[in-house]
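Yeah, one chain of the complex is gone here, protein chain that is, but the others are all in their spots.
The block that comes next holds chain A.
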Amino acid sequence: MASNFLRLRKPYYVESTINCSSSSDQKPVNLSFGINETRNQTKKRQAKEHHGRRSCLDSCCWVTGYLCTTWWLLLFLYHCCLPFTVGHEVPELMPAARLKREGLKGIHPVVLVPGIVTGGLELWEGKPCADGLFRKRLWGGGGFTQLLKRPLCWLEHLSLHNETGLDPPGIRVRPVPGLFGADYSAPGYFVWDVLVKNLAKIGYEGKNLHMAAYDWRLSFQNTEVRDCALSKLKSKIELMYRANGNKKVVVVPHSMGVAYFLHFLKWVETPPPMGGGGGPGWCAEHIKAIVNIGPSFLGVPKAVSNILSAEGKDVAYFRAMAPGVLDSGTLGLRALEHVMRVSRTWDSVVSLMPKGGETIWGNMDWSPEDEHVCEFSKKRYFRFSPSDNNVNNSDAKQVFRVKDPVKYGRIISFGKAASVLHSSQLPTTVLKEILHMSASRNFNSSCGEAWTEYDEMSRESIRKIGAADKAYTATTLFDLLHFVAPKMMNRAEAHFSHGIADNLEDPKYNHYKYWSNPLEMKLPDAPNMEIYCSYGVGIPTERSNVYKLSPSNKCKHIPYQIDTLVDEEDGSCLKSGVYFADGDESVPVLSAGFMCAKGWKGRTRFNPSGINTYVREYQSKPPTSGIKSTVHVDIMGNIALIEDILRVAAGATGEEIGGDKIYSDILRMSERINLQL
């Protein structure tokens, strides 16, 4: 084998090291003969080297060889030893192993619904620059290497059409189907894999475990229009239900998948053409439980900062994945602008905007989390009796050592002053006036091709909006976004709504744009179904931002920035321009828990059939290692969560696994929210 290898190498060697001008008069030499001769010569040469001659090149080769050999040796040893080390860790990592010994067996089929950005996308048709990438991943898995190899091409292919929110002409990027779609979002960065492994331990396999992959860039209804994703999911659930002896399915959506599945619940019972025509009993017949993980029912504030300035801390994981890439100038100096341009074509981002307006998220001077303690290192949860709901209770103030409640309601404020002063001291918001004033938008043609929609705004109005001392709540926010990103918001308004329904019987709520908003839809008539809100708590989570005008005033720049200089002493909720509240690093507790804790609790107008809801919180413990992590995505490896899911899948009800399990202030927060039920 080795000699064979040698013989193949030689011609390369001769050719690559020494270049000889061709002599045409020379007779053709038999190739094999030539090679033999080369071998002899090389051997001789190597023999000579034994006499103690060493060039720089030789030393280099020696070093490389030495390193390679050592590396291989270590690799070999590692592989030899691996089975032993892994063997010891496995039982601990696997709650399923223990549960299996208890006799637990998978009974109900399980459907997994991935969230935003965790699902893989692959190329089916592309521009010439994407040659050779057919059916290769662009997003997820190894797809991110393409980001480094051909960044602009990559961004172009991930964008959607600016007008329709569907494929741009000549480009087809489609979700990766099956479990491979979202088991790992990048090599080594698991999403669903741990859960899948555990489910497999108690008997799950392809026929009773399904990953409902969808294109997370599209608005929910468009996944049906373009890919028939909702129809596929319906057919799959019906098949699994039948094929597994009429056992109802357990659905496990994560993050945005939660809103997607809410949409599905309504879609499936709505008659065609808008819906799936499953009839009013469909959910009751096919679904046992929905175990929502890290649910973003009421949206996440970071979606706002993402749209406004592409600065969401990690809603798109861009930063987490490749922080250096975005901040350094790999894509020229406009990495963020590129990202903004691409992500603004993704309708799904709009689905994550805060829903429910000031009623839920608080207004200028009030917010449900007012009494929140921000000193996370010393965090302690105080239990209040339900009657103790007076906000201005002086005792409470002392306990919390907070001078003034943080004004979380102001989701965007320009300048630190605007974020702390009482509303009466602030100039009244005059966004409407600005809108009027600049109704005749004067296009700044000096910028040439319009990059982001900011380039179509006049400098003056940008400054007016971003003038210091302005603050925007969850309601007025939409005026702001309509102003800075009119196209995107117009497109998205057709697919999503963010209000609170006054009267759910109004026939307008039959439209699909209301289906993913829990405050504007009724849950299906399925009293035996169960809904779980499972999420992590105890991690500072973005709740509102302090913005500033960005210093550079050039074209093609994003004019706003999070004011990272704004800071307060330790123990404050404000850090680098971001106010933090309790949550799982991405989704605040308020958004994740409110519906289960109040909106759907018992028989309400949002939950007319009285579906049981359970809040399952998982507390972050100081050594947040992998198996106990409660971070938005890492929670999928949390053993407590996995155990709950396994038990539900094996037939347990919410009462049997212990009902509500609450560490945060969600109940108190909910009480302070004045929502008509």
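To be clear about the criterion, contacts are C-beta pairs under 8 Å (C-beta built on N, C-alpha and C of every residue); 3 or more make two chains touch, one makes a residue touch a chain; residues count from 1.
We take it that contacts and distances are computed from a predicted model.
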| item | value |
| --- | --- |
| Name per UniProt, for the chain absent here [options: "phospholipid:diacylglycerol acyltransferase", "Integrator complex subunit 11", "AP-3 complex subunit delta-1" or "Large ribosomal subunit protein bL21m"] | "phospholipid:diacylglycerol acyltransferase" |
| Of A:S235, A:N490 or A:S576, the residue in touch with the unshown chain | A:S235 |
| Residue, one of A:K127, A:R172 or A:R463, that touches the chain absent here | A:R172 |
| Hidden partner interface residues of chain A, rising order | 7-9, 11-18, 20, 22-23, 26-29, 31-32, 34-35, 37-38, 41, 45-46, 48-50, 52-55, 58, 60-69, 82-83, 86-87, 90, 124-125, 131-132, 134-135, 172, 174-175, 177-180, 183, 196-197, 200-201, 205-207, 227-228, 231-232, 235-236, 238-239, 242-243 |
